[in-house]
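On to chain A.
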Amino acid sequence: SGSETKTEGETTTDSTKSEETIKVGILHSLSGTMAISEVSLKDVIEMAIEEINNSGGVLGKKVEAVIVDPASDWDLFAEKSKELILDKKVTAVFGCWTSVSRKSVLPVFEEHNNLLFYPVQYEGEECSANVIYSGATPNQQLIPAAEYLMSEKGGGYKKFYLLGTDYVFPRTANKILKAFLLSKGVPKENIIEEYTPFHHQDYQTIVSKIKKFAAGGKACVLSTVNGDSNVPFYKEFSNQGLTAGICPIMAFSVAEDELRSMDTEFLVGHLAAWNYYQSLESPENKKFVADFKAYCAKKGLPGGDKRVTDDPICWAYTDVYLWKNAVEKAGTTDIAKMRPELYGLEFLSPGGPVKMSPINHHLEKPVLIGEIRSDGQFDIIWKSNGLVSPEPWSKLTSPNKSCDHVSHGGTYNLK
Partner candidate 1 sequence: MLLNVKNLHVSFGGVKALNLSAFNIQQNELRVIIGPNGAGKSTFMDILCGKTKPNGGDVTFNGEEILGKKEVRIAQMGIGRKFQKPSVFPSLSVFDNMLLSVRMHKGLLTSMFFKMNTEIKDRIESVAEMVGLGKHLELLAGNLSHGQKQWLEIAIVILQDPKLMLIDEPAAGMSDEETYKTGELLTNLSKKHSVIVIEHDMGFVKQIAQNLVTVLVRGQLLMEGSFDQVRNDERVIDSYLGRANTALEK
Partner candidate 2 sequence: MKDIILESNDLHAAYGQSMILWGLNFKAEKGKVTTIMGRNGVGKTTLLKTIMSLVQVSKGTITYKGEEIQTLPSFKKANMGIGYVPQGREIIPKLTVYENIKLGMEALGSKSKAKIPEDEIYAMFPILKDFRKRLGGNLSGGQQQQLAIARVLVSNPSLILLDEPTEGIQPSIAQEIGQVLKNLAAEKGITILLVEQKIDFAKQITDYYYFMDRGRMLMEGSKDELDLDDIRKYLSV
Partner candidate 3 sequence: MKHLLYITLLFWGSLVSGSSLQKDSLSYFVHASISGNDSIKQLSVKRLVESGNTDVYPFLAAVYDKKIYLFKDQPVTTGVRTTGEDGTDFYEVYTLYPVNAPVKDGAGVIILQPISKLKEVTFGRSERLLIGQLGPYLNLSSADAEKRKAAYGQFQALKDKEALPALYAARAKETSSDVKSIAQETIFSIELNASADDNRKKILIDSLVINWGSNTESILEAYEASEKNPELKAYAKAAIADLNGKHERLSVVQNLFSGLSLGSILIMVALGLSIIYGLAGIINMAHGEFLMIGAYTTFIIQSLLPKGDLFFWISLPVSFLVAGAFGFIIERLIIRYLYSRPLESLLATWGVSLVLIQFARTLFGDLTAVRTPAVLSGGWEITSHLVLPYNRLFIIGLCIFMIAITYYTLYKTRLGLRVRAVTQNRNMSSCLGIETGKVDAITFFLGSGLAGTAGCAMTLIGNVVPDMGQTYIVDSFLVVVTGGVGNIAGTIVSGFGIGFIFKILESFFEAVYGKVLILAIIILFLQFKPKGLFPDKGRIAED
């Protein structure tokens, strides 16, 4: 309720001196199933805005966040985005987690030419002029992870169980992974693809299938299992006697925030692929983590200073600064003028220096593979060489498509 009064406080500021603030929207679910993940993003965006305001704001004005709750209801995302853009007149929106919510608001942003900053790893196959995708594209997460597992150092795994929650990200991810594995000569029968519904809780059968699959050795799981299904999955995995040694799980949707206060004992040794971890050793990250914890504690948010940062949190935070820097470079919040400033924009993010692609709306960033520790943090066991360029259209599944806003106005065919 602390932040609620604050929101109201801000609305009053809005009516009295609306000229002096720049409004941005925050469109993350605060209730419903996605709240688990999205609330942290809302928190970190508010923190970034507070930081910016404390250091003088943007273009000399304070930034004001307009928070709405799309309540994990996809249609409400569209409704709320209209409201933010049309009624609340925000200059940009930070929001969305699931791809379906992004798809839902996309026509709205395109119709009204506003900008959505989307911080979550996603399946690609999209190249909108009105979305800034700071999360990983498949080639910035999936492919390096699979390559790593196949490598000698990664364990030389030969059999892959692709397990996901049944929705578009896992499906597309697995489509790309499968194409990749097949292209690397992994025989078809060594790849199994399986999906479970959202909130699936009973992994007994699937784990025993995996166990059978792993009986020959050299098998691993590539998991795009989402949200609250992960705990039952990992618990069952360990209880049926499987371990990271026998068959590691490489997760694409399990980050520190999900591990927070999970019983991590049985997760130790399993892997994940992201572009950022809280355990990154750098001064900027140390500060970021400390700031976030302090912020949560100060605001009395659930979890307080026990809160952790993770990949989407890092990029949601980065998004706010990307927006700020572009606006300041352009000297205006006008989308047409500030968007060009984003191309090639560099920023020292908590995850190290990153760079907006010079031609499209994705971020160039490093890929990291981490091993889960018993404290819910990751040991970084592999790191890409420098920044990896984004490929919104995977070379494996859409070989002749590419995304270029500078010279092609979006998606174009290579040939």
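For anyone wondering why these and not others, all candidates are chains of the complex that A comes from, given by their letters.
The rule is short, and it goes like this: contacts are C-beta pairs under 8 Å (C-beta built on N, C-alpha and C of every residue); 3 or more make two chains touch, one makes a residue touch a chain; residues count from 1.
Keep in mind that this is a model prediction, so the values were computed, not measured.
Of the numbered options 1, 2 or 3, all belong to the same complex as chain A, but only candidate 3 touches it. Here chain A touches candidate 3 in the complex through residues 1, 31-33, 35-37, 39, 166, 194-197, 199-202, 204-206, 208-209, 211-212, 214-218, 228, 230-232, 235-236, 238-241, 243, 245-246, 257-258, 260-263, 265-266, 301-303, 381, going by the rule given at the top.
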